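Here's the structure, in structure tokens; my notes come after.
Just one protein chain is left out here, and the rest sit where they should.
This part shows subunit A:
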Amino acid sequence: MDYFRLLPEGCVSDILSFTSPKDASTSSAISRGFKSAAESDVIWEKFLLDDYQDIVSPRVCSSKRELYFSLCDSPVLIDGGKLSFSLDKKTGKKCYMISARELAISWGVDTPWYWEWISHPDSRFSEVAHLKAVSWLDIRGTIGTQMLSRRTKYVAYLVFKLVEGHEGLEIANAFVRFVDRVSDKEAEQRASIVSLVGKKVRRRKRKNVKLPRKRGDGWMEIELGIFFNDSGDDGNVEARLMDITRLHGKGGLIVQDAVRSTILSKGFKFIVESDEIWERFLPFDYQEIIDRSEFPPVCNTKKELFFSLCDSPILLDGGKLSFSLDKHSGKKCFMIAPRQLTISWGDNAYFRQWRRHPDSRFSEVAYLVSVRGLDIRGRIGTEMLSPKTDYAAYLVFKLKNVSNGLESANAIIRFVNYESDTETENQANTVKLATWTQNRRNFGGDNNQQIIASGKIPKMRDDGWLEVELGYFNSKKGDDGPVEARLIEIKRLHYKAGLFVEGIEFRPKIIEYKL
């Protein structure tokens, strides 16, 4: 007789909640009944730490189970990016990675000829440490035992990458110590020997050398030591990688720091790194941005969230702008809603109307009925954009079947704080909103290509709207204040009619600089 059949289904879930996340997950394969029981929220709520809500901000998940796996698969940055936090999938225990910036790295992290801080596309953190050349290496990371799961064995790893041409990283010492109880000296004496290089260690030399392993996220990790966190009242634990006894030059290491189930990193040229691919593709402030939306996307995984944000823009700030991600770069894209644009074809309702449009993401679009002059401006703060990125601004629009006078207009981009309207009007580009089909046929071969490539005639977008590029700029550090994109035609005062404006979009542009 199948004993479990005697039980109400809830009881099977209750029993599974006393196993481990790993056992609950494998139990799905036992029978249909187990699968259904194993998916119950009762179980996953129990597997989530009591204090997870103190650690990470609320996220949108449809079930506790989803939340559990989201915390396993997508580490979250906490404490302003100093640490990343995740759960160990098999046990549900807490894992932290310390960002390289929070490590103590001797030999002058701020002396750029030894170490430099770089941003690394694979890293969960904003910066990683890059060792260029030092003659000794000493990296330490510290974490409070009270932050870790109790009665748990932890391992500290240095997470890193080797840069081509690295040198002198074959052998180093590593140890873990309770700072309050074990002195540096004592710990050094029982340090283990590790190699950051792996295969290249000469066999005859060391049998007990620990070798690095490749991680799922493209980084390498080397175990620095193991400790047991009993009740979390042992003060700080320090993990350290050092090589200061052999003074040959070292170089070529990038370090990110991991406490996976605990601690740290070190390096010569190491890159220290992070967990999940998809979270790092998301902008660092994505959560803040999503929180501005009335209907945040509901996603199980960061990957899902990434693609959802690429494919389905969300409205922010009560519909004043929409936000999405550029699928190729993961950079931020914004579209300013028409109501937020300055449209000076007059406030006269006869010339300009607000209409609902079935294809629009916004509640209303602007419709140009019939005007002489046309002047549309949209602004965005550079601090909202992804930094150090080439952005282009696009007017997104549609034409009515019968549209007039929209063949040509001027487009301008300017940094509002630095450039005046008059200055920039002289450098305006000419763009065409209308009759692009006919015109395209009329253009000659090469000439045609050039004009399409330079974006000065409209293109059809995937969402059914047309867009024309108004110009581009670089967001730099995001401290240049607002950027204004403007479309203007007030010189040729013939009538213009039949234009729907969906908004002005700012999104990354790949600019090919000609050599």
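To be clear about the criterion, a residue touches a chain if its C-beta (ideal position, glycine included) is under 8 Å from a C-beta of that chain, and two chains touch if they have at least 3 such contacts; residues count from 1.
Everything below uses one rule, namely that contacts and distances are computed from a predicted model.
Name of the non-displayed chain as stated in its UniProt record, restricted to "SKP1-like protein", "serine C-palmitoyltransferase", "Proteasome subunit beta" or "Trafficking protein particle complex subunit 2": "SKP1-like protein". Screening A:4, A:117 or A:284 for touch with the missing chain picks out A:4.
The residue touching the chain not shown here, chosen from A:26, A:57 or A:430, is A:26. Summarising the interface, subunit A meets the missing chain with residues 1-4, 6-8, 10-11, 14-23, 25-35, 89-90.
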